[in-house]
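Take a look at chain A:
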Amino acid sequence: MSLLQLSRISAFYGASQALFDMNLSLEEGQVLALMGRNGMGKSTTVKVICRLLRARDGEARFAGQDIGGLPPHRVAQLGIGLVPEGRRCFATLTVAENLLAAARPGAWDFAAVAALFPRLAERRDQTAASLSGGEQQMLAIGRALMTNPRLLILDEATEGLAPVVRQEIWAAIARLKAETGLAILLIDKSIRELGGVADAAVIVEKGRSVWQGDFADLDAQTTERYLGV
Partner candidate 1 sequence: EGVKVGMITTLSGGGAGLGIDVRDGFMLAVAQSGRDDIEVVIEDDQRKPDVAVQLSDKMIQSEKVDILTGIIWSNLAMAVVPGAVAQGKIYLSPNAGPSALAGQACHQNYFNVAWQNDNLHEAAGAYANDAGHTNSFILAPNYPAGKDALTGFKRFFEGDLAGEIYTKLGQTDYAAEIAQIRASGADSVFFFLPGGMGISFLKQYADSGVDLPVVGPAFSFDQGILQAVGDAALGVKNTSQWSKDIDNATNKAFVESFQDEYGRLPSLYASQGFDTANLMISAMEKADISDQEAFRAALKEADFSSTRGDFAFAANNHPVQDIYVREVIKEGDVYTNKIIGVALEDRSNAFLDACKM
Partner candidate 2 sequence: MTEPILDIRGVTKRFGALAASDDISLDLRPGEIHALIGPNGAGKSTLIQQIAGGLAPDSGRVLFDGRDVTALSTAARAQLGMGRTFQISALAMDYTVLQNAVLGALGARGGVFRFFRPVMRDAALLARARAALDEVGLAEFEAMRTSELSHGQRRQLEVAVALTLAPRIFLMDEPMAGLGSEGSQRLTGILDRLRRRAPILLVEHDMDAVFALADRISVLVYGQIIATGSVAEIRSDAEVRRAYLGEEDEA
């Protein structure tokens, strides 16, 4: 049984519909790339998974449980760690406090995150607002890991990062995948880099999942058609 399963999800922002018929399934330990052009509904799908947006219709299951009716914190406690679009670090809190605020018991603790991103340890007592964009991105990833999730969701997690750091993060994702068996849902614009880690892919267009399959099966025609490259 899938770890995460979305079936026929529809969702609205006020009166305007953003998701029409969204299907997606993600297995334990799998890395799934969620792809699509700008404004097609990737982030909206993430919001539905994390219950930050209520699905009007359809079913969302995580770890065998229907999460459609749960409040966001309950869903998170089931083991979903979110690195949201735009980072959303707690601006007035220090780096250490940002991490501590999210902490739940498990293998990931401050030391482990500091090992992954040494820069964060250096900036430990600086407020998140004063971090550079890339530093904030690292903080957001570290924060999600601190919840010790079963599923890590990275929505544009490498946006605005320097190439070296991006490589580090991709390496870190690959390591997470290899060493911990963490399931990961990835949104990123770089198909090349996604290809390095992703097992499977889902493509969204105008709020519908239009393609799902092994990442390896993505051919140039498909990407040209749905992603414009």
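A word on the picks: all candidates are chains of the complex that A comes from, given by their letters.
Just so we're on the same page, a contact is a pair of C-beta atoms (placed from the backbone, for glycine too) under 8 Å apart; a residue touches a chain by one contact, two chains touch by 3 or more; residues count from 1.
None of these values were measured; they are calculated from a predicted model.
Within this complex, chain A is touched by candidate 2 out of 1 or 2.
Looking at the complex, you find that chain A touches candidate 2 at residues 13, 16, 36-40, 43, 85-86, 119, 130-135, 137, 156, 159-167, 189-192, 227-229.
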